[in-house]
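Yeah, one chain of the complex is gone here, protein chain that is, but the others are all in their spots.
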Amino acid sequence: MTTATSIGKAVRRHEDPRLISGNATYIDDVKLLGMAHAAIVRSPHAHANILNVDVTGAANSPGVVAAFTGADVQEQLGSLPAGWVLADMKTPNHPPIAFEKVRYVGDAVAVVVAETPQAAADAASLVEVDYDVLPAVVNAEEAVKDGAPQLHDDAPNNIDFEWEVGGGDYDAAAAEAEVVVKQRMINQRLIPNPIEERGVVADYNRATDQITLWTSTQIPHLVRLLFAAVTGHPEQKVRVIAPEVGGGFGCKLYIYAEEVICGVIAKLLARPVKWISGRQEGYQATTHGRDHIADVEMCGNRDGTITGIKTTVYANLGAYLSTFAPGIPTVLFGFTLGGPYRMPNVACKVYGVLTNTTPVDAYRGAGRPECTYVIERLVDIFSKETGHDPTEVRRKNFIPKFTDGHEVSTGVTYDSGDYEPALDRALEMLDYGAFREEQRKARSEGRLIGVGLSSYVEICGIAPSAVAASLGAGAGLWESSTVRVHPTGKVAVYTGTSPHGQGHQTSFMQITSSELGVPFEDVEVFHGDTDKQQMGTGTFGSRSVAVGGTALYMSLQKVIDKAKRIAAHQMGVPLQQVSYESGTFYVEDIRERNMSWGDVVGEAYSAKNLPPEMEPGLEAVTFFDPQNFTWPFGTHIAVLEIDQDTGESKVLRYIAVDDVGNVVNPMIVDGMVHGGVAQGIGQGLQEQAVYSEDGQLLSGSMMDYALPTAEDVPTFELDRTVTPTDVNPMGVKGAGETGTIACSPAIVNAAVDALSHLGVRHVDMPLTAEKMWRTIRDAKAAQSD
Amino acid sequence: MTTSIAAPFKYHSPDTVEEASGLLSRYGGAARLLAGGHSLLPLMKLRLASPEALIDLGGIDGLSGIREDGDELHIGSMTTYAEIARSGLVAERAPALAEAAAEVADTPVRNAGTIGGSLAHSDPAGDLPAVVLALGATLVASTAGGSRTIGADGFFTDFMATALGSDEVLTEIRVPGGGSGSAYAKLANKASHYAVVGVAAAVSVEGGVCTSARIGITGAGPHAVRSPQAESALVGSTPTAAAISSASQLGGAELAGQFNEDIHASAEYREAMVKVFTERALTAAFARAGG
Partner (left out) sequence: MGHEISVTVNGNSYTNVVEPRQLLSQYLRDELNLTGTHVGCDTTSCGACTVLIDGRAVKSCNVLAVQASGADVTTVEGLADGDEYHPIQKAFWNEHGLQCGFCTPGMMITAVDILSNNPQPTEAEIRTGLRGNLCRCTGYHNIVKAVQAAAAEMAG
């Protein structure tokens, strides 16, 4: 029976009352009795030997509890690990507090703990550090050159790894091809910018030797595991709680220095310790994303057939390896370089490079936006070169519809796909023919407008553990669920996913209510506390509903199966004759012989008449490990106008047609697309982390890093096609990242389209006003020559 | 290190301008006046400024409000951007000021930030300095000993520096009457909404001929400046589109070699944009002047 809260319905979120009333508890709202406050002293230099750190003045400052240098606590703090290990990769030591050398502006050098945040800040300014400043390098391509400053002794030429993937024979294909287009493309460094910065509260219970960490994270269970691994504190005595988390977008997906520092110091001092990042502090100390320098090419024939793609990428990893860093520019970048196209020949080489910058790791999309950007920009350049309409080149090269798997040349198997209808629908929403007419008219009036397409396939539903492990993942990427039916019939769901805005409580309540037939409001979903949900992986990679939701779905089936056996026993009929629907167990064909949900649950717990050898209770646990990734796809279209006097760009329309398989809550899925697209527009038009040559972060605050505002984005036009997956029983693919993955190439394609009559072929992101002004000026000058 | 907690300071909330001025004298340059706080407090939170004391002007009566005085518009220094942007009087008498005030930062900032704070801070990318230059405003500076007036032309002396004496409090901004059309046009920084380049223009037209033109430019150089070469090119001419365009090519000519350069815009781009926005501001101003 379908209800207003069933799977597929736009249900108002269960989370929202606490959020709109100011009653939610975010990390900075956690207050413990006797809590002290930590301030971290950070390096102002990008690269320097530490000659001396003197915390005496700080330790004597009013209100100070303790002050530590890196050397004071190096044994307790250990080294932060890389959780993704590629073949022949270097794993440089990463002390949470540097004690020999600092390698980026923001590297921690001391920590001061005081009674108030004010006293901590005052004392931190008294810490004296003597540095022997060294030359720095911030650009990945420069860093691998002979003579470049060396960050780590065990990574010669700053190369952390060289990684390759491919299929077919690109060089042979290019030799035979009628057309080869080549381009250098910069995918600029971004700062993820959840509106809540990071923070940690650590507490130590001397009686039980338990450390409790509240931390603003996407992965409480992995933080527990990694905290134990780094500090040696027994994992079973570490409890990690992700409170309400104010956004993540990938940058809260790691074990961070401050988590280790606060946990260890709380134990040393035997009192709670809190650290809350300021925004500028976070810009230095929280991971960045993207930062690729890529030489890319595509080959094919004059008729518009694409035969191959090749990329050579210098991926900037920053000064140390963040937890998942090695996996992002490699596995999540290279395997889908064929996109939604028949791409028989793929060649991908990636250099992972260490530089004197903030570590780089996943940012929404994580490798897949960089991949889609390369493909979709190249498809447009190739279309121009071969004289075909970009819509037709895409259509001509799409992999035809498939429902039971399609192996691509890089060796991965897409689950299901039907790419043309999404393109068709997007073009219909735009009215492509009318747009081209409008564009001609606009040009005749001296206005610059353009349209850009982006058709994409993404790897989501991360991940089949064995596959991920073979590619370097250091932990299984399954997800777990527990469904606990209480004796009153109310249902508690515990999930290992850890939402930070995605509305898992609502979606999982819908799944539970739909499957069990119990009222929506009789379900409560718990997440983010490792003492409640014992095992889990977390929320990233558009995995939570596809993997975590499936784990929940499977637990629900186990609960129903057991309840049916109880009902069959009670009603004295064979199990196969019992059906369950909307809260009633009944004997097939004899509806009047039935038991209610509440009665069966009551029997499960009273345990007075259960089937022989059945355990009492009604509870199920599932660890779900998918057999494949999921592969959502779609087509996005951007329409852009460029002011030729100033170079300012404005997005006039944005159309997104996504196929994420079946959908649990369309309102939530649409919201995810909106947010991702806005981030993609941000990358396309205005966001960039800028370093000076000596490693100072010039875009060091929100005054200089241009996040999109409400003024910078249009109202979005969305639709979906639905191609379910068979990777999981609900047929869901995951929806968190389509926006960032699809959007930025659509923006740049639109800008280049707007300027194509001036001979412009490529512009690197972000399309700032000045850059576009120069591009237009130079193109006009070249035309008049 | 990074912090968002200001260093400790003493706080005073005087009841009169005289008292505030006396406090300024007493601290001998180590104290700062606090108006809306929206320029100063961010610097203090980052410990880029650590004054010994803040002297809050918020408790002094009579520093806020907009009124007509004969031909002039008198605006109290503690009047917020929002009050100026909403004022019918300002919209009618000094549209450039209304436009600029409405373009400052954002809704909550405009509710707290003040015209006096903006002018006294002389941020090179602040919007209002360009406007008071174009409007030929007079600024009133007061001490315990009395008041003096400073012409806008002589007020902005250097990067974040003004002609205000160390014990002077900016109390009022007087906008003269007589100007017949003014406008403000701005290329905003996408991150901060400060002006990458902002240009205010005020013009008068009689019998189809431009009789006066004043142009104020912000964002482009170390402090807001006028653009006399462009102004001269207009006075005495018929303000056709071609004449405006031609004069605009002189916009900011006086800043040659001094254009700001940062991660948001090169000097070359700023130089070009001053011309573009000079033309936009002039075009709108002449349209209002009925020219």
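Points worth noting:
Per-chain residue numbering starts at 1, and chain names A and B are given in the order in which the chains are listed.
What we mean here is this: contacts are C-beta pairs under 8 Å (C-beta built on N, C-alpha and C of every residue); 3 or more make two chains touch, one makes a residue touch a chain.
These numbers were taken from a predicted model, which means no experiment stands behind them.
Counted over the whole complex, the shown chains touched by the missing one are A, B. The hidden chain makes contact, of the residues A:72, A:196 or A:297, with A:196.
Considering the whole complex, the residue from A:16, A:100 or A:235 that touches the absent chain is A:16. In the complete complex, the hidden chain is touched by one of A:157, A:701 or A:756, namely A:701. Residue-wise, the contact with the chain that is not shown comes from B:46, picked out of B:24, B:46, B:230 or B:289. Here one chain is not drawn; of A:83, A:149, A:246 or A:647, the residue touching it is A:246. Residue positions on subunit B in contact with the hidden chain: 4-11, 13, 34, 37-38, 41-42, 44-46, 54, 56, 58, 82, 86, 105-109, 111-112, 191-193, in rising order.
Where subunit A meets the missing chain, the touching residues are 12-13, 15-26, 28-29, 118, 193-197, 244-247, 249, 278-280, 500-503, 667-668, 670-672, 674-679, 701-703, 707-711, 713, 715-716, 739.
Just so it is clear, only the chains that are shown with their structure count from here on.
Averaging C-alpha coordinates per chain places the centre of subunit A 44 Å away from that of subunit B.
By the touch criterion stated above, subunit A contacts subunit B in their complex at residues 39-42, 44, 106, 117-118, 121-122, 124-125, 127, 278-281, 284, 645-646, 648, 686, 690, 698-699, 702-707, 712, 768-770, 773-774. Contacts from subunit B toward subunit A in the complex involve residues 1-5, 7-8, 46-47, 187, 189-192, 196, 263-266, 269, 272-273, 276.
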